[in-house]
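For reference, the structure discussed in these notes is given below.
Of the protein chains in this complex, all but one are displayed in their positions.
To keep things simple, chains are lettered A, B, C and D as they appear, and every chain counts its residues starting from 1.
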Amino acid sequence: AMASEKGLMMATTTSTDNTGLLDYLMPQFKKDTGIAIKWTATGTGKALKLGQRCDVDVLLVHAPPAEKKYIDAGYGKNRREIMYNDFVIIGPDTDPAGIKGKNVRDALETIRKNKATFVSRGDDSGTNKKEKLLWNATGKPLPEKENWYVQAGQGMLSTINVTEERQGYTMTDRGTYIKYQSQKQDQPMLKVLVQGDAILLNQYSVVGVNPKNCPNAKYALAMEFSDWMAGPRAQKLIGEFRLLGKPLFTPNAK
Amino acid sequence: MEFIISGVVQAIFLLASGDSSTWSAVAVTLKVSTCSMLMSMAAGLPCGFLIGYFDFRGKRALRTVLDTMLALPTVFIGLLVYAFISNQGPLGEFNLLFSLGGIAVGQTLLAFPIVTALTAVTIEAIDPQLKLTLISLGAGKKNILATCLWEVRFGILAAAVTAYGRVMTEVGISMMVGGNIKWHTRTITTAIALETGKGMFANGIALGVVLITIAFGVNLSLSFLRKQ
Amino acid sequence: MEFIISGVVQAIFLLASGDSSTWSAVAVTLKVSTCSMLMSMAAGLPCGFLIGYFDFRGKRALRTVLDTMLALPTVFIGLLVYAFISNQGPLGEFNLLFSLGGIAVGQTLLAFPIVTALTAVTIEAIDPQLKLTLISLGAGKKNILATCLWEVRFGILAAAVTAYGRVMTEVGISMMVGGNIKWHTRTITTAIALETGKGMFANGIALGVVLITIAFGVNLSLSFLRKQ
Amino acid sequence: MKSPLAYHFNQVEHYYGTNKALDIKELAIPRGSITGIAGPNGSGKSTLLKLMTFAESPRFGEILFNGKKEHLFSPSVRFEISLLTQKPYLLKRTVFENTAYGLKIRKNSKDIRARVEEALSKVGLPFEDFAKRRWHQLSGGEAQRVALAARLALHPQVLLLDEPTASVDAESAARIRDASLAARRDWGTTLVIVSHDPQWLNEISDTTLHLFEGKAVKPGRNTMIPGPWTTQPNHMAFCDLGGGQRFFAPDPPARDAMGLISAHDIKLDPPEKSREFTNQLEGIVTHLVLDPKTAMVIASIRVGDLMVITLIDQQTVAASGLYPGRVVTLFARPSAVTWL
Partner (left out) sequence: MKSPLAYHFNQVEHYYGTNKALDIKELAIPRGSITGIAGPNGSGKSTLLKLMTFAESPRFGEILFNGKKEHLFSPSVRFEISLLTQKPYLLKRTVFENTAYGLKIRKNSKDIRARVEEALSKVGLPFEDFAKRRWHQLSGGEAQRVALAARLALHPQVLLLDEPTASVDAESAARIRDASLAARRDWGTTLVIVSHDPQWLNEISDTTLHLFEGKAVKPGRNTMIPGPWTTQPNHMAFCDLGGGQRFFAPDPPARDAMGLISAHDIKLDPPEKSREFTNQLEGIVTHLVLDPKTAMVIASIRVGDLMVITLIDQQTVAASGLYPGRVVTLFARPSAVTWL
């Protein structure tokens, strides 16, 4: 990737960057290790692709099944779980379909039955992958072509905006929801209706780029990064990170 | 490299097989860009003509402003339009957000300065004799407008084609105002952005080739206008 | 609506306070766009001149291809350039990926057809007498090129300004090739895209205003060229 | 009741920037007349015609058309006044479309083809050969004539022609003359024609207005004596004509004043004895041209560097055995000189 000696190039998902976590964390990493890290924030799909094509050295992503496939294909190596936050299903306060308090499976069933508007990111991002997983867990096919199933093909916040305009439901990561909430001066039109299900966990991991696939990749530095992220100092910092006063990520490195 | 080749192959496949989501995006792109080109030409040609034909105080300043408008980022235009047509905006009741109409409005704003600025400079380059010639043959104001534009039709065509290229390829407005909603407001360019974001580079290339094929078709059918 | 106002206020603040990340993006934008404009003008003016000045077989076909190239989506160009300069691409060893040079290459590809097509149509509109006049005054090939371009300098200026607007505002190439890396390859437009993606619409507007201010400054300093 | 005057100029002045291009105290052009406009380059001829189309307004003064103040785009101006500009512009279309343009604007679409054919034949361009040619497939003179045909096709009330015969061959010049005369006869057209060919202009026009530096020179045939004038103590100034000859005139207003002397004041025979001093000039006859209207002979006589013009009747030419190449002596009273 980059020419500099101790430079590390990372591809990450937009959520880590958009929440400001990296801007908070990375100067510390530099200070501790002397490694200059640069990152490009993209969709999970593109991030994985950049790693597969050896354009970056390390990934910070949140799509465990895709990551596993990726490693099995020989593109990635040494996946390490770092932290998680969770997904929630949000919808209008009035909750026309009546999903509030239900578990994920029932909630989605209810939406499907009522043909209530559901906005999907539809961009194959980590979040989108998770959402598709949830639909699959209901045992019925993805409502790809249903009129009420809106595929926005955009980032999370834009998708929430679409949902608000359409008075529909959507699934979002909590970080973005907090941002949305604060933008609406804590009086958001969309409220959290479903949360806390184990299936809603959103696991972030660091994956190294496999040096077998990419001999030029700085695997050693990538591992240094991975170690640091999993280390006590970074874990503590992650735990302390607040967005608008609310904790966002729960460190869970083993 | 390999994804370019597979992208091109796939483009042929997409077009030939009549892949419905691709064709939906093609239809949306054509609908919206046609609409916004018509609107921006209808407004831009007369404005450009007036600026190019007449000398007036502040003309140079106006030209500078117009040239600056050529550098309006599409996301910016998208945000502006969004501000007006979102539910909380002053034009919220027209339900333009996430609709083709909304995108067309934004793209019109995008194309208008291009059409206007290029028309103005083309009209300005007209032989000063033409003005007096037309008057002396009895041309009225509308005749003068029409004949001048026709005299420089190649320049106008270039303005239109440039604006069309801009409109066809923009992402910011379609994304922000249209919302990239599959089957509804997903254009080819937002689809390319989406595929690329997913890491499906070959798909992106394929859709790009589709777009270029359309543009080529449009330009081919315009090229008869270029006959001397 | 309210975010527009707060965006404008913030823009003034950003520019006045010398916000370092903003100024970094401004510097990147100026560097890259200047570089790509210089390259595309250097290549596009002579090409446009040749196409406009001479009559040759296949001219109309070439023009159609050129017009089609005006409709190359920036993401598509970004993908193409990426394919060549990524580590697995044929030019991987030049380390152009995620660098300003890579962006400049892509933007040059973007601006070149605009400069060429508009130059060609402007040159074509030149009074056919000019050709013979220049020859009869002893102009050589280079003199003819230079004098013809100077004769239609307003048209050339318009071509340059249009291309500049396109280059300044493009996102696809900067994003794909540059990677939107803060302090390094983040341009104003990719920053706008980022802020907008985060839902920070006011920030997006603010950066848009910054970009427009720069464009205005550039155009203002060019507007003296428009003096008759 | 329509005014008998097509145009009436009243204290008209026109400027380009600060440069006065035209200064006409009064000018009356009757309907159905043919007015020739002559004068050196830059004397304001084209400017005068432009003002007559109302495409521009004079900085000062007023121009009445048919007795009324008029403005551009008023129907009587638009459809009735047609100007052939000095450098005619052809639309980027065929010859037919160029000629038919004004007719189409007038929604006068039934006999367009016949009118175009008529107009083209008037300027000597066969319809079959030329109608389908494109604007750039014409020689200089052909283009000029197409432009004229486009005006003739309109049958306008007023036809303003700015050098219609420049770069046109002699045969076509004659055709253009005939077409102009026919326009007056058949449609009652008022014509104003600028030309640098004095003979051609004289053949065609009822009167000729001579312009000089934007001002109208007194009508009739005049010889211009450009100075510079050397003033003598006796209030008599002289201008060197070259070849040792001098032309004397009293009190020039300026060193570079332009003196004017009418052709009638140049005599071939010595005047009867008078106390007044007389210029006596030797020259060579270079042209003898018949003025078909007055049946007088216009003689151009080269005196030094100056071309002196005088009018002689045919009998006198015959009697005095004048022929081109003959050396003659001319007489002129200094007091006959007027100043511009």
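By definition in this document, a residue touches a chain if its C-beta (ideal position, glycine included) is under 8 Å from a C-beta of that chain, and two chains touch if they have at least 3 such contacts.
Everything numeric here is computed off the predicted structure, so don't read it as measured data.
Counted over the whole complex, the shown chains touched by the missing one are C, D.
From the set C:12, C:135 or C:225, the residue in touch with the chain omitted from the display is C:135, counting the whole complex.
Residue-wise, the contact with the chain that is not shown comes from D:87, picked out of D:87, D:113, D:215 or D:246.
Residue-level contact of chain C with the missing chain is found at 127, 129-133, 135-141, 143, 147, 151, 228.
In the full complex, chain D contacts the hidden chain through residues 16, 39-42, 45-46, 86-87, 137-142, 145, 162-163, 166-172, 196-198, 284-290, 292, 295, 297, 307, 314, 317-318, 321-326.
Operating definition for what follows: only the chains that are shown with their structure count from here on.
Taking each chain's centre as the mean of its C-alpha atoms, chain A lies 35 Å from chain C.
In whole angstrom, the spacing between the mean C-alpha positions of chain B and chain D is 54.
The set of chain D residues touching two or more other chains is empty. The multi-chain contact residues of chain C, meaning those touching 2 or more other chains, are 88, 196.
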